[in-house]
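Removed from the display is one protein chain of the complex; every other protein chain stays in position.
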Amino acid sequence: MTEPFRRTALKRTGALAAAAMAAGLARPGEALADWNKGAFESKTVADALKHLKIAAPADTKDIVIRAPDIAENGAVVPIEIQSNIPGTKSMVVLIEKNPFPYAANFDFAQGAALPFVALRVKMGETSNIRVVVATVDGKFLTAVKEVKVTIGGCGG
Amino acid sequence: MTRALALCAVAAFAAAIPALQAAAQSKPPVERDATTEEFEKFREVLEADNPAELFEVKGAELWKTPRGPKNASLAACDLGLGPGVVKGAYVQLPRYFADAGKVMDAERRIVYCMVTLQGFDEAALAKAPFSTETRTPDPVALTTFVAGQSRGMKIAPPQTEPQERAAYALGREIFFYRAGSYDFACASCHGEDGRRIRTQQLPNLTRADGAIRGYQGWPGYRMTGGVMHTLQWRLNDCFRQERFPEPQYLSDSLTALLTYLAVNAKGQVYKGPGIKR
Amino acid sequence: MADPMKIRAKLEGDLLDVRVLMAHPMETGQRKDGAGNLVPAHFIQTITAQLNGKLVFQADTSQAISRNPVFGFKVKGAKAGDKLSITWTDNKGDKRTDEVVVGAG
Partner (left out) sequence: MKRFTPLLLAVALAPWMIAPPAGADDPRTDAVTALKRDFRPRGITTLDLLVEDGVQAVCNRSDDKPPKAVAQRLEQDQLAGIEWPADGKFVGDWKSGERIAQNGRGMTWSDPAGAPGGGSCYNCHRIGPQETSFGTVGPSLFQFGKIRGYGPDMQRYVYGKIYNAKAYSLCTQMPRFGHVGALTEQQIKDLVALLLDPASPVNR
């Protein structure tokens, strides 16, 4: 089975799932998966990846993560991710030192969305931001970017 | 140790002071540091998509909706350019309003309109004037809307009325007035170029290029807490950090300081509601 | 009811650059209020974007997304007059959909 983001729950049905299939985000016979509670509640990167059924992603330079070296405020850290990997199907974003590292997953309809996303996250402390890309042919690739979180302002 | 002995010791020690002081007093040179440059790179990203816009939309809605005991909108509110004129009003405040007999900054004038036109109770509005994680007071959203209607315009507060000039003079005096447990004045942090508190750049508010940096970005979406704040809040929290007692919301002293700031920033372009640390 | 989103969709050729601001507290469930009580978790869990009714982008999100979220993504094969609609759903079941018509680039 090569489908990387097949998830066990099959709750998201109806029009949305039909639209998802039409868009190529999910394949026939496989409803668009539900919000992965197990992965989101994992306290370590390893656990989260296990729940996401991602095994041993290989390092790559083809994922470009643009984020500040030092964040002005850990409450709002702007990140832009661009995948240059052909057949990029989805991106998982993990903030390794957060209490719950798994922050988000993004799915891109093949041919209809570029493998790019901009988002803003909360970071409790200095940490690596890890991105794992899944491709349509079932490969996993990963890259990291460190963001330092410092104290700003008067601290009173 | 008795006081007398202490004094002797002090006298003996005092002779050694100048040398020690010379050793400890060299200030670091003013330079663009890497941290600041990194912040500024991403400031563009943050400013390009600023949640403050959500509050502008909210304020616009509040402005035109009939509300309050008098069930009136703010369409007749005169922000200094005539009833109902919002465009460009924010950058021409604070100014003197004969109807109120006072110099008023934007938020003060908006609240005045809410009270006189809509029948809101000023004391009630002043009770909890600042945003929290769960609540954005109406004057905050309204001020954000009004400020957004001056985006890209030059700061041009009038100094024609004697009251406006008096407000500037009072604001200047308060700005430099050192008091409180830490001997701080506004100028302690904002009277010199190129200094930082922690990683936060301190604009020199006594000069146009610095004053605009203080004026710019307010009303601001504050990343800490994710709330919208106006200059009334900014000054309130400055005085808290200054170890002063608390200034009253919309008081003359605050309008005076805002007049000092706006006049110092005169001629600079206002970019609209901003995003702050 | 949730406040409206602010959607900006800029057309460059057939590429649609989308930016969306959402009004949402994104409570982590770990923050204490002024009285010292834990504020219950309240955050957006899924986001979907459709171009003319066709799903093009979707996200699953956690409480680590900043308060009043901002997202950006890029849609291919768009043209002026297309309808872009975005929907979010949070952990309390609240939902909000907003739509914009793509303007000429």
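Read from first to last, the chains carry the letters A, B and C; within each, the first residue is number 1.
Throughout what follows, a residue touches a chain if its C-beta (ideal position, glycine included) is under 8 Å from a C-beta of that chain, and two chains touch if they have at least 3 such contacts.
What you see is a predicted model; the values in this text were computed from it and never measured.
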Considering the complete assembly, the absent chain touches shown chains A, B
Of the candidates B:141, B:156 or B:189, the residue in contact with the absent chain is B:189
Listed in rising order, the chain A residues that touch the chain left out are 70, 148, 150-152, 154-156
Residues on chain B facing the left-out chain by the touch rule are 1, 6-7, 9-10, 13-14, 16-17, 20-21, 23-28, 35, 169-170, 172-174, 176-185, 188-189, 192, 194-200, 202, 239-241, 243-248, 251-254, 256
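Here, only the chains that are shown with their structure count from here on.
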Between the Cα centroids of chain A and chain B the separation in whole angstrom comes to 39
Chain centres from averaged Cα atoms put chain A and chain C apart, in whole Å, by 16
Per the C-alpha centroid definition, the whole-Å distance linking chain B and chain C comes out as 32
In chain A, the residues touching two or more other chains are 75-76, 78, 80, 118
Shared-interface residues of chain C (touching two or more other chains) are 19, 66-67, 70, 72
Listed in rising order, chain A residues that touch chain C in their complex are 16, 19-20, 22-23, 25, 32, 35-36, 40, 75-78, 80, 95, 98-100, 102-109, 111-114, 116-122
Seen from chain C, its contact residues with chain B in the complex are 3-4, 6, 8, 19, 21, 23, 25-26, 31, 33-34, 39, 66-68, 70, 72
Listed in rising order, the residues of chain A that touch chain B in the complex are 68-73, 75-76, 78, 80, 118, 150-156
